[in-house]
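Note that one protein chain of the assembly has been removed; the remaining protein chains are unaltered in position.
Letters A, B and C mark the chains in the order given here, with residues in each chain numbered from 1 onward.
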Amino acid sequence: MITTLPNPTDTRPDTAIYERRESVVRSYARSIPRQFGRAENVWMFDSQGGRYLDFLSGCSTLNYGHNHPVLKQALLDYISADGIAHGLDLHTDAKAAFLDTFERLILAPRGLDYRAMFTGPTGTNAVEAAIKLARKVTGRELVIAFTNGFHGMTLGALACTGNAAKRSGAGVPLPHVAHEPYDGYHGDGVDTAALLERRLSDPSSGLDAPAAFLVETVQGEGGLNAASPDWLRRIADIAKRHGALMIVDDIQAGCGRAGGFFSFETMGFTPDIVTLAKSLSGMGLPFALTLFRPELDQWSPGEHNGTFRGNNHAFVTATAALRHFWSDDGFEQHVLQGSRLLKARLETIARSHGLSVRGRGMMHGIDAGSGEVASAVTAACFTRGLIIETSGARDEVVKILAPLVIDEAQLMAGLDIVEASFSEVLTAAYGVAAE
Amino acid sequence: MITTLPNPTDTRPDTAIYERRESVVRSYARSIPRQFGRAENVWMFDSQGGRYLDFLSGCSTLNYGHNHPVLKQALLDYISADGIAHGLDLHTDAKAAFLDTFERLILAPRGLDYRAMFTGPTGTNAVEAAIKLARKVTGRELVIAFTNGFHGMTLGALACTGNAAKRSGAGVPLPHVAHEPYDGYHGDGVDTAALLERRLSDPSSGLDAPAAFLVETVQGEGGLNAASPDWLRRIADIAKRHGALMIVDDIQAGCGRAGGFFSFETMGFTPDIVTLAKSLSGMGLPFALTLFRPELDQWSPGEHNGTFRGNNHAFVTATAALRHFWSDDGFEQHVLQGSRLLKARLETIARSHGLSVRGRGMMHGIDAGSGEVASAVTAACFTRGLIIETSGARDEVVKILAPLVIDEAQLMAGLDIVEASFSEVLTAAYGVAAE
Amino acid sequence: MITTLPNPTDTRPDTAIYERRESVVRSYARSIPRQFGRAENVWMFDSQGGRYLDFLSGCSTLNYGHNHPVLKQALLDYISADGIAHGLDLHTDAKAAFLDTFERLILAPRGLDYRAMFTGPTGTNAVEAAIKLARKVTGRELVIAFTNGFHGMTLGALACTGNAAKRSGAGVPLPHVAHEPYDGYHGDGVDTAALLERRLSDPSSGLDAPAAFLVETVQGEGGLNAASPDWLRRIADIAKRHGALMIVDDIQAGCGRAGGFFSFETMGFTPDIVTLAKSLSGMGLPFALTLFRPELDQWSPGEHNGTFRGNNHAFVTATAALRHFWSDDGFEQHVLQGSRLLKARLETIARSHGLSVRGRGMMHGIDAGSGEVASAVTAACFTRGLIIETSGARDEVVKILAPLVIDEAQLMAGLDIVEASFSEVLTAAYGVAAE
Partner (left out) sequence: MITTLPNPTDTRPDTAIYERRESVVRSYARSIPRQFGRAENVWMFDSQGGRYLDFLSGCSTLNYGHNHPVLKQALLDYISADGIAHGLDLHTDAKAAFLDTFERLILAPRGLDYRAMFTGPTGTNAVEAAIKLARKVTGRELVIAFTNGFHGMTLGALACTGNAAKRSGAGVPLPHVAHEPYDGYHGDGVDTAALLERRLSDPSSGLDAPAAFLVETVQGEGGLNAASPDWLRRIADIAKRHGALMIVDDIQAGCGRAGGFFSFETMGFTPDIVTLAKSLSGMGLPFALTLFRPELDQWSPGEHNGTFRGNNHAFVTATAALRHFWSDDGFEQHVLQGSRLLKARLETIARSHGLSVRGRGMMHGIDAGSGEVASAVTAACFTRGLIIETSGARDEVVKILAPLVIDEAQLMAGLDIVEASFSEVLTAAYGVAAE
């Protein structure tokens, strides 16, 4: 029986096997030092019987919560019947069902005409395919990405990522990408789209003609910066006028997180290419897609491939998720209502500490002013049973990525913890009671 | 009831949905034009009731066959109990069990001391992590890969891949990699390890000091070229003397395909870094690992990460596979016996047409002399119910990648088809009856 | 006897030999279709007896005019005495005299402590040496250059050049350089130094830590944009705080053209590295220098070399030029007076057409609004006997680069031609008499 409140344990697990055999590259296990076994809906359970409310959701991979019963049953049925698990890019019943459902429930109602490329089942692979295609179609090399953008860790995608620590891991230069200021980057007085337009229109600016613009509508890792629809429309327009493709990386903001199925749905422009991953399978299974206008589908057979590009388990759960959540507008309304509650509550918390809120939809956070404060807050949340993380160039944003299926009571219970944790930390830090 | 013989249909599926919505980048569906639904052991079943013997095995991803009952049951149990599906890199029971089992059954008996890095669940991601680490640890940029090597499609791994068509898909240059001649590349008279040593020892050769050598012991995509243990030992020795790391990409040849769990086990050298993927999960689920000596584990937390780097379903099936197949040497003996039968039979077939056999272990094929002949042979096989593909720089090798669990009768049934198909094609081509 | 007025011919030379044997890459000969034989002071003489006033001065290579008698005599004496012409980087009397004189007349009076590196005798080579050294000393790769910058045509320098047509000639990507907005690039409302500071201070901006800033104080090829001393001081300060070196490319603006011997002399900052070429030899002989603070002199012997790095003829004329022109402040005063006259006269001309003046010192021009108008003006000048060229991203600036030794009557005679040509062109274009 699931109740509304977390019930954390304070026992650290035995980590000897990790110390011996897992690389020190692991990261989340450091700030969330428990060993988990089971998870359901918004809850994660550790091996000592503790229960945690999940405001991380696999970095937006579990928008429908953990082990949603409808998705779970579909997968159990499929496996029990010896449904094909791995089929390279062969035609399968599961793939056909996914494509049919995606066309009927996602593309058609939104008036979108895209082809789907099943890339290797990681977001970074979907981004690599997107920029490969843009370079091939345009015959150009430069990709314009944006400050604070995050697009993945393989060399092509990493070149598009802004974070200096991630970039330095490459060990080689990361060329063919320019990082231009995102919306609002230089403050209210500077129109960053105009700066970009100026340089692209100048044959002597040194900014080469771009193959593509690669942009997140909300920067999930970069600090929950949300671009305005107007800015995004102008970027799309600049791209078109300069012969470049507009790629929206919707890996974190898509699948309902920032509003509609696509984060850009109501903004008045249509990207040339879209990348999806994370919550696409619905149950956390590896799955990624690159979508593009049919005219851009200029690949040779197998020109970009990968062993796991047809994860049929993921097709099954993704299809079930589309049918369950996206057949009518009920889920979107639920997310919309949750977003309102979330934003309002965060603004109250932020205001009481003189802080500000960032984000859009169910992808909001509080800029805590520094990485030290933000990580103290998330640590305080964790001791209260809330799993939550930071974001931003200096990890300065406390980021709420609750499952979209969360109900109001659960959401408020989690935000109570966030509020208390901010008070605790800022009181401790500044000697002032927050209440 | 599974019998020994395939029973193909000749009905092409309705492909309208693929034409409308799937990118033309798809490839295998072109030469294997059926829609599949179910698969078990060595068999795949199409939607019209046809049964096919699988000599492709997901390009060596299904070494234990499709939906092996032990793995399947473990996964069903795990999902039914709401086991965590997606957990980023958090500690989980499933991960701990995998690491324990991998240490106990794989590393310890072989005297190997490696740390495991769970990369994004694709082979290309494991390769990217391997070369990033090698560059970081050595402070050098150049990776020496080999002619006909195949290592993946994201930009870092693609740079290490030899195939010109794949490479040109990048749309940008692929620097920091030199492709040196593989064992036997220049024929018997030329010692390619000596050529490499000569250039590395010459301060004016223009070949910069390498961070790593990246090598497959058998080149799966490159035409089933098998390097000799002596050559590999010498390459490992050259690497060591020149301050470079030796990376074995065991993604296709590992997990029993070429012999032991690792393809290099009995060869007298220990790689610094090893990449695994494909059959690692045992059931075709996306999963990849990069292994390295503990001294090389110099990553910062999260320096290389990825959303799906902890695929817990794959941990579960991988653990079950290790326990079922690698607790004693029974499976290895079975593979060894199958390899003998395979090689002997292929040599008989090849000899009768004046052709030659390539490969090692359960990774053998016949060099058909040209891509045209080879693809005619695989097409002829398909009409007889055998799923099989080609390999090599010009797709000139008919490649047998049967599930390792295949029994002798099934193997022989498949090889009967291979034999008949060679005869049919070469008779048709040259007007000479093969029998 | 030289008079004040040009006396052009209208006879085109026989160009058959050029058509047959010279590459079509030639450019100036197209807009200045004469064959020249002799030149003296501000005058060039064609083979048909025509006399032309030179407002191009070899793109600022002939600041002291053609064949200045003092320099000429020094060179004749040297050659007659069998002075060493070519000596690699051996010590020679001529080199010692140059270094002594440069130290005494240029460095010491200005309080500058630089070492001189004699690079290959081209400006592009001096720039290549400068950025090599900056990369070596800092261990970083990125060079920050600026919009509309021009630094040369070999690959390292070309990467720092903004012009798209020049860049595309490379045939390969030009990485490791970011082109940031120059002073005033985004108009009065945008402080481009602040934009740069913001991105360099942000660990997630995607702008990597730079080895150097490479800047011209006045952009000779880029349209005579003159940076303010304040902006340059701030760039120097940003460089220092971010661990980057400040390189001033003084190839076109140095040697008196923009004011003092160095264009940055009175601006309140000291570059870490300075490049010189063009007018350095004084007589148009190939000669280039890279100067840097002694602490940066971390080269290995011969690490950057070149056959002609010791052009002793150039040492001789450069030494004579330094002694003749830079022993006291007479020449600087002459240049200052010329600059005032030039600027005032150009502003009068520009104002009468609603145009604007750009530049600094004896490096001014009129922005004609378009490349078409500007080239029509320079063509009209040429028919009147004035050799003059355009500059700028779209060749929209009529650029005056008169020899610095020009007297007032000659300068005014040339500017009369400029004025008449503007009137002719703009009258023709717009049907309005300029007078």
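Convention: a residue touches a chain if its C-beta (ideal position, glycine included) is under 8 Å from a C-beta of that chain, and two chains touch if they have at least 3 such contacts.
The structure displayed is predicted, hence computed values, not measured ones.
When the full complex is taken into account, the listed residue touching the unshown chain is C:A170, out of C:A170, C:A194, C:A209 or C:A379. Considering the full assembly, C:A39 is the residue among C:A39, C:L105, C:V218 or C:L346 that touches the omitted chain.
Considering the full assembly, B:A178 is the residue among B:A178, B:L336 or B:A379 that touches the omitted chain. Interface with the hidden chain, as seen from subunit C, comprises residues 13, 15, 17-18, 20-30, 32-40, 44, 47, 56, 58-59, 61-62, 66-67, 72, 75-76, 79-96, 99-100, 102-103, 107, 114-118, 120-125, 128, 131-132, 134-136, 141, 152-157, 159, 165-166, 169-172, 175-176, 211, 251, 277-278, 283-286, 290, 292, 297, 299-308, 311, 313.
Mapped onto subunit B, the interface with the missing chain covers residues 141, 145-149, 161-165, 167, 173, 175-179, 181, 185-186, 189-190, 194-195, 198-199, 202-209, 222-223, 392-394. For subunit A, the residues in touch with the chain missing from this view are 172-173.
We adopt the following convention: only the chains that are shown with their structure count from here on.
Taking the mean of all protein Cα atoms as the centre, the chain whose own Cα mean lies nearest is A. Centres computed as Cα averages put subunit B at a distance of 59 Å from subunit C.
Chain centres here are Cα means. That of subunit A falls 31 Å from that of subunit B. In whole angstrom, the spacing between the mean C-alpha positions of subunit A and subunit C is 51. Multi-chain contact residues, meaning those touching two or more other chains, occur in subunit B at positions 172.
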